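A single protein chain has been removed from this complex, and every other one stays in its place.
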Amino acid sequence: MIELVWLIPIFPFIGFLINGLFGRRFSEKTIGWIGAGSVGASFVVAVSIFFEILKLAPGNRSVEKIVYSWIWSGDLNVPIGFLVDPLSLIMIMVVSGVGCIIHVYSIGYMHGELGFRRYFSYLNLFVFNMLILVSANNFLLMFVGWEGVGLCSYLLIGYYYEKKSASDAGKKAFIVNRIGDFGFLLGMFLIFTIFGTFNFTDVFGAAPEKLTQGGAIVTLITILLFVGATGKSAQIPLYTWLPDAMEGPTPVSALIHAATMVTAGVYMVSRCSVLFAMAPVSLTVVAIIGGATALFAATIGMTQFDIKRVLAYSTISQLGYMFMACGVGAFASGIFHLMTHAFFKALLFMAAGSVMHAMSGELDMRKMGNLRKKLPYTHLTYLFGTLAIAGIFPFAGFFSKDEILFYSFEKHIAFWILGAVAAVMTSFYMFRSVFMTFYGKSRVEKDVAHHLHESPPMMTVPLMVLAFLSLVGGLVGIPMLEGGHVFADFVGPVFAPAKAIIDHGVHHEGHHNVTAEIILMAVSLGIAIFGLLVARFMYITSPETPGRIVQRFSGLHKLVYNKYWIDELYDFLFVNSIVEFSKLIWKKFDEAVIDGAVNGVAAVVRAFGSVLRLLQTGLVKDYALSILVGAIVVIGYLLLR
Amino acid sequence: MVTLEHYLVLSALLFALGIAGVMLRRNLIVILMSLELMMNAVNLSFVAFSRYLGSIEGQIFVLFVMVVAAAEVAVGLAIAVAVFKQRGTININDISLLKW
Partner (left out) sequence: METILFYVLAVVTLLSAVFVIFLRRPIHNVLFMILTMIGLATLFILLHAEFIAMVQIIVYAGAVMVLFLFVIMLLNLEEIDLPREPRPLRWGFGVILSLALVVMLFPVFKSIAPIINGVAQNGDLAAASNLDLIAKELFTTYLLPFEIASFLLLAAIIGTVVIGRKLTKS
């Protein structure tokens, strides 16, 4: 079965081809089920490979399968090959599993949309590229998937392309991602210069010999790779595209901009854990950026009223958590959080989509309230997602988030404080959104109110599946004490080399301090409940409090509400200057020099042509004469030579 | 005694006559005939070389030249007929559509 790993990305690609090429004649139902079925088929293959790999000894669970020699030129030999190991398998299963659920949900959500076929072919193409990204066995193939998901993200954000804001958001996402991709590319070039190969196993195997621990080169490589990761995973300073990306259809936000694509950066950093482990400086940078992003995005999330934007900032914040985990060397915890986050954030987005569906497209939470009676299933599933992300026991987020906080605490207390403060805010803004949307007084406008209805089963059933996963998904994290658990044991071998490098030379204080661990757990649970209570007080018990706070700190609120004016700052610093410079080049250089040169060449050619065409009489005889004269000249030259 | 040079000179003279025909005549059919004459001149020198070098290859080449000549004549005459049908003339000076 492992031999058939190439089937996993192929299925969605076939789905893409069928829907993209022949979908015109199909009904909506056929298109939808082809899309969902192809991803489901990948999931089935992935699960069977998973069970097969479980049978192998933990040390031998990394299998490479080369399918085709793609580029072979001199020293450069890049195959199309797949690397099956616990890390990539977890990613494949999350992508195809969550992807399949979201495809099914989309059938209901996108019902009656004009570009139904286009939507599903893009979505399948996305899953194909994402699977390539996570299953590739070398950097270059991974980069193909990396760019592919970027393209699909662009296409799907701009899905409602008649809307200017949507197409602008698509462009913004694409261009901001390019900046990150540039770093990734440079990092790849550097890797090739030093190792002469792109293959993961070869590079990581040779890294300890070819690079010095903590050296400048390895630091440069990892920083460049991390720049790529900040672009794709929306970290400071390249996070600005993700909130705008909410212009796309909600299932797209759920799949691409919450569950899968944005986690590609985390996956990449984890995949390169050996390199990062060799560069302590880079690790610290990753941890600081991650922690800062987690806190920063959370503050913005507290002030937003657009339910999808709240979730978008929450996503950025949670991605920050994952990077912080990687930065403190707890790669397994980062991946664990990645998985649980995929469950509950996809759930939250899709539930928000269900709300939006009921509210005729309204996203402003100030115009909602008391929806729990009308949307019972949506309410319950959204609540499950919120409990999970806030980290309330025994939901999935509790396990993964607590683990990250624990490892941050072990590394340095400053990271723990960053994480803990962000956790309070997370709990607060998530429950704020719950209370504003589903509880309190109804602020729904009259003409929307009598339309309110629960979504069809096609949408609620996927919600329930994900709600169930959000509830139990964290249980693979037990027993969580003593640092080891089912999930970590499974993924652990992948990160063993990195762990060995990090631990090398550091005096290890024996076993985990179990007491500290329990205390931290209690603290983080308390933090989550504190956030809940604050939100409850402010939005249920005395709804006038938020207004008073805003008045009191109007300057601060304005700053945060406007997202610290970062977008405006970027516009001012980079976008405008580039636009002005481009205009200058266009007017002065392009029109004068380039066009002048092109037109000049054309004019010269025309002048010559107008003289030379006199030779073309159209009379065969004249041509024959010139042949004869030519022959005489040639013979004459040969004789006189 | 007849030497190779004799044949070559004869061949050259025939060739020159062919050139003159192509250069001077305006009748398309006669021009095609002049082309044939030039090919025959070349054939003659091939056969002469074959004889004086004691090698068969010259004669084989002549066969291929004949194939090409036959094909050329067939197509050329077809064109001549088609041109005459359409334009009512075989004067090549009247057929100068490929002019600027």
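Per-chain residue numbering starts at 1, and chain names A and B are given in the order in which the chains are listed.
Heads up, the rule we're going with is that a contact is a pair of C-beta atoms (placed from the backbone, for glycine too) under 8 Å apart; a residue touches a chain by one contact, two chains touch by 3 or more.
Nothing here was measured: the structure is a model prediction, and the numbers come from that model.
Contact with the hidden chain only, please: which chain A residues?
Against the missing chain, chain A presents residues 625, 628-629, 631-632, 635-636, 639.
Touching the absent chain: which residues on chain B qualify?
For chain B, the residues touching the absent chain are 1-10, 12-21, 23-27, 29-30, 32-34, 36-37, 40, 43-44, 47-57, 59-60, 62-64, 66-75, 77-82, 84-86, 89-93.
In the analysis below, only the chains that are shown with their structure count from here on.
Report the inter-chain centroid distance for chain A and chain B in whole angstrom, where each centroid is the mean of the CA atoms.
The separation of the two C-alpha centroids amounts to 75 Å.
Once bound in the complex, which stretches of chain A touch chain B?
Per the stated touch rule, the residues are 613-614, 616-621, 624-625, 628.
Which chain B residues qualify as touching chain A in the complex?
Answer in residue numbers: 19, 22-23, 92-93, 95-100.
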